[in-house]
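Every protein chain except one is present and positioned as in the full complex.
A and B are the chain letters, set down in written order, and residue numbers restart from 1 in every chain.
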Amino acid sequence: MRVSLFVTCLADQLWPAAARGAVQVLRRMGCAVEFDERQTCCGQPAFNTGYRPEACALARRLIEIFESSDADAIVSPSGSCTAMLHHYEQLFEDPGWRARARAVAERTHELSAFLVNRLGVDDVGASFRGRLTWHDACHGLRDLKIKDEPRRLLRRVRGVELVELPPPGAETCCGFGGTFSVKYPEISVAILDEKVDAIDRAGVDAVVSGDASCLMQIGGRLSRRGSAVRALHLAEVLASTA
Amino acid sequence: MSFDRDARAALADGQLRGALRHATTLFGERRRAAIAEVPDWEGARDRARAIKDETLLHLDRYLEQFAANAERAGAQVHWARDAAQACDIIAGIAARRGARTVVKSKSMASEEIHLNAALAARGIAPVETDLGEYIVQLAGEEPSHIVVPAIHKTKGQIAALFAEKLGMEPSDDVAKLAAAARQALRRRFAEADLGVSGVNFAVAETGTILILENEGNARLTTSLPRTHVALMGIEKVIPRFADLEVFLRLLPRSGTGQALTAYQSLLTGTKRHPADEGPEELHIVLLDNGRSRMLASPVTRQTLACIRCGACLNACPVYRQIGGHAYGSVYPGPIGAVLTPQLLGMGESAELPYASSLCGACRDVCPVKIDIPAVLLHLRAQAVARGGSTGTRALLERLAFASYAAVMARPRLFGWLMACARRLHIVPPLGAWTKWRDLRPLAPRSFRDEWRAGLRHEGGR
Partner (left out) sequence: MRSEDARREILSAIRENLKPRGIAPGSAVGSTGSADPGPATEGPQGPRKSFRAARGSKERGDVVSSFTERLAAVGAQCTVVRGEAEAAGALAGILSGAGARRVVGSDAPLVQRLLRPLRDRFEMAALDRLSRDDLFACDVGVTTAQWGIAETGTLVLESARERSRLLSLVPPIHVALLSTRCICESLGDGLAHVRQADSHAITFITGPSRTSDIELTLVVGVHGPQTVHVLLLEDL
């Protein structure tokens, strides 16, 4: 199977271990991975802040880039960016662009959903020693309905003890919300602290998620609070053979 | 309105935050238990939303049908374009009917139009009879939650309030406090000339209005006084009597986790014989106040499907931290963040659509499946397109997004700029981030650097 990587600008520049990990896991599962270097950003920050024309321009660009690939699937280590791409259709009035957006979206999958639902695997041959808890990133959870897949994958990693986050729970927002995190930082951090308190109570070595944005938010507060708990991307754990 | 300032004040109030945490958690648990009892909850949501969509698409027809049937049954139907007109109508009714004492049951629409102030200006002081509303009225405050308006007050605070205003022996026995309110209000019910209520649903087919409640104050308000005024937003109408079933199944479970509230009053016109129980006159006031505008697009139209259950408030991570007062209007929480800007105009409430992390928890719990994040995004796009906001912050933001768009369209420029930032250790001045969170630096090598340096060629591992 040939996979074209939708790396996401955040993973590319700030969390390359997530993208690298995704490539390694996909190759381990027998996929050939391509990367089109023309890609930059899916436009989500612009779209979420209300800058539609800018978001549309970037959407058209990304659609064209992925159309030019005849890979079997486009895979991304980010639920929110995958959800954004699935949302592209609604950005356009023109039926031609809507159809093109729909066609690209049908081929685009978030990493854990791709592994479990398309490749049909949950054991990716990984090992990682540690007590972990999972944070459900909102767009992946609610837009893409990703909930079981990452948990199934993590439970099959040798050496991992996976625990569910105590209340307010794995499904509660981390408070990032893109520009919300800097427009309303006090509220963002108030929401975040409830999550970090729960992570503390869980007594884990690391919190894992499928979105680098959440990991930046959670990890940034964990370290500021002097916690030893690490923030890891799912792909990093799945790629690990330590 | 200053959402920012009020939100910060709320965050600093430890007692408020504890109360909000407790209330929203409890309501969430009760809701989950209640909806588990319904065999096809999702089907019920779909049906209810379909009924609302159908109604809104033909709102003029259904309103006319409702008005005709209500009038045929003896009600007098009034139409109010805006808040001021609605207040005039109600004040006029009170004057014509010689009403000096007015009791009110829960009506968010009446707070939206500032009815109490308008009546007070004409020498009539309506008494709120819903316990939570009574408490906030005595305290001179605004409600902070759709279903439990006084959730921000402790029993100690209420005890002090009742001691001061009712001359009650201070006691934080909740049953005693409720009993004190009951006693104080019974006289008012007995003497009231006019009762003002809200309306939960208005049935076009029969001209019936339905009012839900737990305390019994709405029943008293609508059955004892000679005159009953029922105020409703035009979006409250539903087509058929039988449609009530699905909404009665959804609303109480979503709002409080009850299968049904203690009372539903289904009122159709006036009594058939003078000797019957109930008011002599029923006046139904249909309120537009900006609602008709929302019909213009399918995205905004769904705002009007809201049945005011409060489930979105209880699910919202933002509301949970700041409560209702910060939203600066009678409608708080996620629905408030989309309804208030559309009723009042974005100029006054421009901050509200941005006060959300877009997590979507509200959409998950809404019994009529309103896609609140979609409406928030629509309002944000409108705010930017209209270019209304001035000031340095707004200007800088536009500049930032213009640069971002230009750079992201040019991958080589993007790569080069990132490489420069990397080499020169440039850190963006994001004080709003770094005051509370460490900022992750740019990775020493980006993914595309690694790819070019050899990752592209490595085989499967």
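Here is the rule we use: contacts are C-beta pairs under 8 Å (C-beta built on N, C-alpha and C of every residue); 3 or more make two chains touch, one makes a residue touch a chain.
These figures come from a predicted structure and were not determined experimentally.
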{"item": "Given B:60, B:164 or B:458, the one touching the chain that is not displayed", "value": "B:60"}
{"item": "Hidden partner chain, touching residue among B:35, B:248, B:315 or B:443", "value": "B:248"}
{"item": "Candidate in contact with the missing chain, chosen from A:28, A:52 or A:100", "value": "A:52"}
{"item": "Residue touching the undisplayed chain, where the options are B:17, B:49 or B:448", "value": "B:49"}
{"item": "Omitted-chain contact residue, chosen from B:100, B:186 or B:410", "value": "B:186"}
{"item": "Positions on chain B where the hidden chain makes contact", "value": "19, 22-23, 26, 39-40, 43-44, 47, 49-51, 53-54, 57, 59-60, 63-64, 67, 73-74, 78-81, 85, 89, 129-132, 135, 148-151, 153-155, 158, 174-175, 177-178, 181-182, 185-186, 189-190, 206, 214-217, 219-220, 223-224, 234, 239-246, 248-249, 256, 259-272, 275-278, 286, 288, 292-299, 302, 363, 369-371, 373-375, 377-378, 381-382"}
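The definition used in the following text is that only the chains that are shown with their structure count from here on.
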{"item": "Interfacial residue positions of chain B with respect to chain A in the complex", "value": "4, 7-8, 11, 17, 25, 317-318, 320-322, 354-361, 363-364, 377, 380-385, 397, 401-402, 404-405, 407-409, 411, 414, 418, 430, 432-433, 435-443, 445-452, 455-456, 458-461"}
{"item": "Chain A to chain B touching residues, read off their complex", "value": "7, 9, 11-17, 19-20, 23-24, 27-31, 35, 37-41, 43, 45-52, 54, 57-58, 61, 138-139, 142-143, 167-168, 171-173, 175-192, 216-217, 219-221, 223-224, 241"}
